[in-house]
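Up next is chain A:
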Amino acid sequence: QDTIKIGAITSVTGRFAEFGKQQLAGFKVGVDEVNRKGGVNGKKIELIIEDNASDVNKGLAAAERLVNAGVPIVINEYSSSLVKAQAQYLARQKVPVLVVTSSGDDITKPGNDYIYRLNQPATEYARAIFNIFRDNKIKTVAMIAGTGAFEKSVAEAAVEIGKEYGIQLVENQSYDRGINDFRPVLNRIRGKNPDAVFMVSYAEDSVALMRQAREVGVKPRIFAGGAAGFALPDFIKGAGDAAESVVTATAWVPELRYAGTQKLNVDLTKALKGEPTYHAAQAYAGVIVAAEAIKRAGGTDREKVKAALGGIKMNTAFGPIEFKDFDGFKNQSPLEMVAQQVQNGKFVPVYPKSASPKPIKFER
Partner candidate 1 sequence: MTTTAPHPIQDTATAPLLRAENVRVQFGGLVAVKDISLAVKSGEILGLIGPNGAGKTTLFNALSGFVKPTAGLVTFQGRNITGVEPDRLARLGIARTFQVERPFEDLSVIENVLVACFLHHRGRKAQEHAFEMLEIVGLADRALQPAAELNLARRRRLELAKALALEPKLLFLDEVIAGLNPPAQAEMIGLIRSLADRGIGIVMVEHIMQVIMTLSDHVICMAFGEKISEGTPAHVASDPSVIKAYLGDDDD
Partner candidate 2 sequence: MTTTSAHSPRALPKINFGSTWLSLALIALMIIYPFVFGKNMNWGIATLIFAGLALSWNILGGWTGQESFGHAALAGVGAYTLTLLAIHYQIAPWWGALIGMALATLLSLGWGWLTFRLRGAYFTLSSIAIALLIRIYAINDPNKFTGGSEGLFMPDLPTFFGLDLFDRRVEYWLAFAFVLLVLLITHVIRRSRLGYALLAVREDEESARALGINPLRMKMTAFAISAALTALGGCIYAIYLQAFEPHTLLELPLSIQIALMAIIGGRSSIQGPILGAIVILGLGELTRSFLGEANLLIYGFLILIVTLFAPGGIMGLFNKTGAKLGKAR
Partner candidate 3 sequence: MTETAVKPQLNSGRERVLDVQNLDVAYGEAQVVFGVSLHVDKGELVGLVGGNGSGKSTILRVVSGMIRARGGTATYRGKTLNGTPAYQITDMGVAHVPMGRQLFGQMSVEENLIMGAYLPRTKAHRAQNLQKVYDFFPRLTEKKSMPAAALSGGEQQMVAIGRALMSEPEVLLMDEPSLGLAPLVVKEVMRVIASLRELGLTVLLVEQNVRQVLKVTDRSYVLEQGRLVIEGPSAELLHNPEVQRAYLGI
């Protein structure tokens, strides 16, 4: 056996295939980098990538194939709903799981000995935005979030953080997936005239939301989005002028000043033949961290790899990674979120300090 095989699950096909594409690129860049630097313990690494077809049952079958393939660790992917079942299964099979993208709080809260997450949980999405609110004297916020697991998770965190920061939530609305007519809620929000509007939603909804908000004439000082749909290039493309000056949380931007960030951006762009999103960077980081854990474990024994993960503390182009237990989280990397704003039709970073931020523009 001359290569070390690492497992990875992502949505190569199905509803989440767009993100799968990003992740595949990230995986590739990660593997290339590890192997170029001489691999792990003298062996090259190889990724066994299984497709979950964006479907729970197929995801479980994918996870099973990885268990059978004897991989020491599984890198797990985008959608929280799929990851929850896959990770739960893998953990019960005593296979360490490294979650790289999905962000429902409950994946690591309370978590499990075998489940590690390097990306920021939903709470952080809300915190990044509310930090901006607090720093800019926003007093009242109207919130609208989807009823998906991720959106609800962020929305619930926002309620807590709002209380903590003394920011008043004048509207707390959610909407069911389906028909994107947000006008009734937006009308209400307009009536409340809040300082800020905080929106958590997936791609198709984020475009619709912003456009309709402009149509209805909601005029806060600032519109903010909780990543997901708002952080994608398609958001600007789809919403056009309506997207201007919307702030959104996001997990990673190329402007971050971590070592290797610039190079990673170049590599990912090359691998994708297009603009990378943070999902690709997260997948890349997953490979780097998994390789490091195997290196530290000195082999592919699952228990040892699990133990090694616990001790990891390293810097990656995605950010510093270490797994800690805090605030009810377990094996969770306490990485800070980034925020960016659409300025002149482009995302520019506005938060935190480490991302060479531009000043935030307010609408009034």
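The candidates were selected such that all candidates are chains of the complex that A comes from, given by their letters.
In the analysis below, a contact is a pair of C-beta atoms (placed from the backbone, for glycine too) under 8 Å apart; a residue touches a chain by one contact, two chains touch by 3 or more; residues count from 1.
Everything quoted here is computed from the prediction, not taken from an experiment.
Here chain A touches, in this complex, candidate 2 (chosen among 1, 2 or 3). Looking at the complex, you find that chain A touches candidate 2 at residues 12-15, 17, 51, 53-54, 56-58, 60-61, 63-65, 68, 81, 84-85, 87-89, 92, 104, 106, 147-149, 151-153, 174, 176-177.
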